[in-house]
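With one protein chain withheld, the remaining protein chains of the complex are depicted in position.
In order of appearance the chains are A, B, C, D and E, and numbering begins at 1 in each one.
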Amino acid sequence: MSTLHTVNKSPFATGSLRSCLAHARSGDAVLMIEDGVYGATAGTGLSDEIAAAARGGGIGIYVLGPDMAARGLDAGRVLDGVITVDYAGFVDLAAKHDRAVAWL
Amino acid sequence: MSTLHTVNKSPFATGSLRSCLAHARSGDAVLMIEDGVYGATAGTGLSDEIAAAARGGGIGIYVLGPDMAARGLDAGRVLDGVITVDYAGFVDLAAKHDRAVAWL
Amino acid sequence: MSDDVKKFLYLNRKAPYGTIYALEALEVVLIGAAFDQDVSLAFLDDGVFQLTRGQDTKEIGVKNFSPTFRALGDYEVTRLYVERESLEERGLSPDDLQEIMYEDEDDDWAEKPSIRIVSRAEMADIIAAQDVVLSF
Amino acid sequence: MSDDVKKFLYLNRKAPYGTIYALEALEVVLIGAAFDQDVSLAFLDDGVFQLTRGQDTKEIGVKNFSPTFRALGDYEVTRLYVERESLEERGLSPDDLQEIMYEDEDDDWAEKPSIRIVSRAEMADIIAAQDVVLSF
Amino acid sequence: MKFGVVVSEGPYTHQAADTAYHFVVAALAAGHEVPRVFFYHDGVNVGTRLSVPPQDERNIQEQWSALAREHGIDLVICIAAAQRRGMLDEKEAERQGKDADNIAEGFRISGLGQLIEMGIQTDRLVMFGD
Partner (left out) sequence: MKFGVVVSEGPYTHQAADTAYHFVVAALAAGHEVPRVFFYHDGVNVGTRLSVPPQDERNIQEQWSALAREHGIDLVICIAAAQRRGMLDEKEAERQGKDADNIAEGFRISGLGQLIEMGIQTDRLVMFGD
């Protein structure tokens, strides 16, 4: 029994990603979409915190590729260990986990 | 020449108040309205930071009373030095300062 | 769990009045109560502000919907989980929240509090136990 | 300053595409350019993301408006202030931004960069020098 | 697998309606079912037939109407949210004494019960909002 969490806000603008990570459990997945994809980038003031939460918690971190491309974020800027998916991958994640929780 | 800054977001949800305070100058006024009024409360995890920015920067801090009342915040919870105004006071602040900047 | 009873959680993370989400979440809860599902409400982050006492919206000209929370017991909505850490970060204690009671039909209709203060870890477990999570 | 020329600042604090504010701000800038006012744009907080290179919106099915920034010079909108601290917090350097040029009519139409990287303190001074500040 | 989808924000202003659309297209392409999409909060505004987006932008309402037509998706606009925001079908307009209606083909107005029912009858509920 595991959860797919979606985050669609920039972590520099709101606390949604931080709250999501604080409530995700081992085996869960966190998918960053829309403005949330900025949370997947390396070299920011928040990168270490996000990477640590992901590593320490056994949480799979995903980012929506189409939203990355729209914002000019190329694969080279993605944090280590974050997996890029397309809309089909988003659907697979939602199907694979037992529930979806949107951190709106 | 001074500015009235308005902040309408909770400081626990977004970074608007923090950004506003970082861009306000001595002689400016910051007015918290709508969900922004939570920024005027004492005893929170952010109170010290907000009070310090206000004290150190020579910035007048105001809060809209009608929005406080709506959210059940009584005068006893307001940070020291924060002045409560009504809509007429909001208008006066906008008239008194040379420009209004909304931190949306 | 019977096949046609699902666990529904209403996840409330936003302050009241600045936006309509809190009010429209309550409207779903009231309608949803007729469906005989297993219903809980969760209040975390700024959502805890929805439950504060003494809300008076007269001067902003917006409807005060906070009394509706006290009526939830009549709709058999009796579990309102409130996150302790979210309260603390906002300088709130459980005493700052409305008293919301329900009558427990399994315990001779004894009056009991609907608000249950839980830790962040417990909130994570509550979320993980649901079938359907509606976010507001 | 002539009586009928005011200093207008467009304050951009939001990321592109997740919401429409950045696009609709640009629409105001383009229309406003016809009014012969003293116009500047400011990019701070997540607003700096609007100017990044290489935006490709094909897969999200939304119009890519980032090339429009490069056309602003033709509308005599030649001052785009970008806050250094906002860039740094987001792991961006000035090189990550589009090259946006204008021809300086007061300097024999020399090509010059429209983007001016400023500190947070300078941004505060820029805001304080305006007559009208439009926030997006 | 059956997916229920909720759209909580209006068209163009937030990306929610776009992301939901791409999600539904991908779900259908993968062989899943999407019996219903529920539009709540400002999401109800997706269903207006009066929008005229610029020629070089997508038409969000038409995208949804076409998808519904092709795949038999039930596009439900919440009546309570719609009334506040001025979204009406012909019947509602008459009942409320309004002289016009604005709902688009393929959308229908109904109650919040349809949202709960969708939660009960689908395997996963996915929400898109602000």
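Here is the rule we use: contacts are C-beta pairs under 8 Å (C-beta built on N, C-alpha and C of every residue); 3 or more make two chains touch, one makes a residue touch a chain.
These numbers were taken from a predicted model, which means no experiment stands behind them.
**Q** The chain left out here touches which displayed chains?
**A** Within the full complex, the chain left out of view touches B, C, D, E.
**Q** Of the residues listed, E:Gly72, E:Gly86 or E:Gly111, which one is in contact with the missing chain?
**A** Only one listed residue reaches the unshown chain, and that is E:Gly86.
**Q** Could you tell which one of B:Ile33, B:Leu46 or B:Ile61 touches the chain left off the display?
**A** From the options B:Ile33, B:Leu46 or B:Ile61, the contact with the absent chain belongs to B:Ile33.
**Q** Tell me which stretches of chain E touch the chain missing from the display.
**A** These residues of chain E touch the chain that is not shown: 10-13, 41-42, 45, 48-54, 57, 61, 80, 83-88, 93, 96, 98, 100-102.
**Q** Can you list, in ascending order, the chain B residues touching the missing chain?
**A** Interface with the chain not displayed, on the chain B side: 6, 8, 33-35, 66-67, 86-88, 90-92, 94-95, 99-100, 102, 104.
**Q** Considering the whole complex, not just the chains shown, which residues of chain D touch the missing one?
**A** Residues of chain D in touch with the missing chain: 4, 6, 8, 20-21, 24, 27-28, 31-32, 34-35, 37, 131-135.
Here, only the chains that are shown with their structure count from here on.
**Q** Once the contact rule is applied, which chains count as partners of both chain C and chain D?
**A** A chain counts here if it touches both chain C and chain D, which gives A, B, E.
**Q** Work out the mean Cα position per chain and let me know which chain is farthest from chain C.
**A** Ranked by distance of C-alpha centres from chain C, the top chain is D.
**Q** Can you figure out the chain closest to the middle, judged by Cα centres?
**A** Smallest centre-to-centre distance to the global C-alpha mean: chain A.
**Q** Taking each chain's centre as the mean of its C-alpha atoms, give the chain farthest from chain E.
**A** Most remote chain from chain E, centroid-wise, comes out as B.
**Q** Where the centres are mean C-alpha positions, what is the separation of chain D from chain E, in Å?
**A** Averaging C-alpha atoms per chain gives centres 35 Å apart.
**Q** So how far apart, in whole Å, are chain A and chain B when each is placed at the average of its C-alpha atoms?
**A** Taking the average C-alpha coordinate of chain A and of chain B, the gap between them is 33 Å.
**Q** Would you give the residues of chain E that are in contact with at least 2 other chains, written as numbers and ranges?
**A** Answer for chain E, listing residues that touch two or more other chains: 15, 19, 22, 125, 127, 129.
**Q** Give me the residues of chain B that touch two or more other chains.
**A** Where chain B meets two or more other chains at a single residue, that happens at 12-13, 15.
**Q** All pairs of touching chains?
**A** Chains touch in the following pairs: A-B, A-C, A-D, A-E, B-C, B-D, C-E, D-E.
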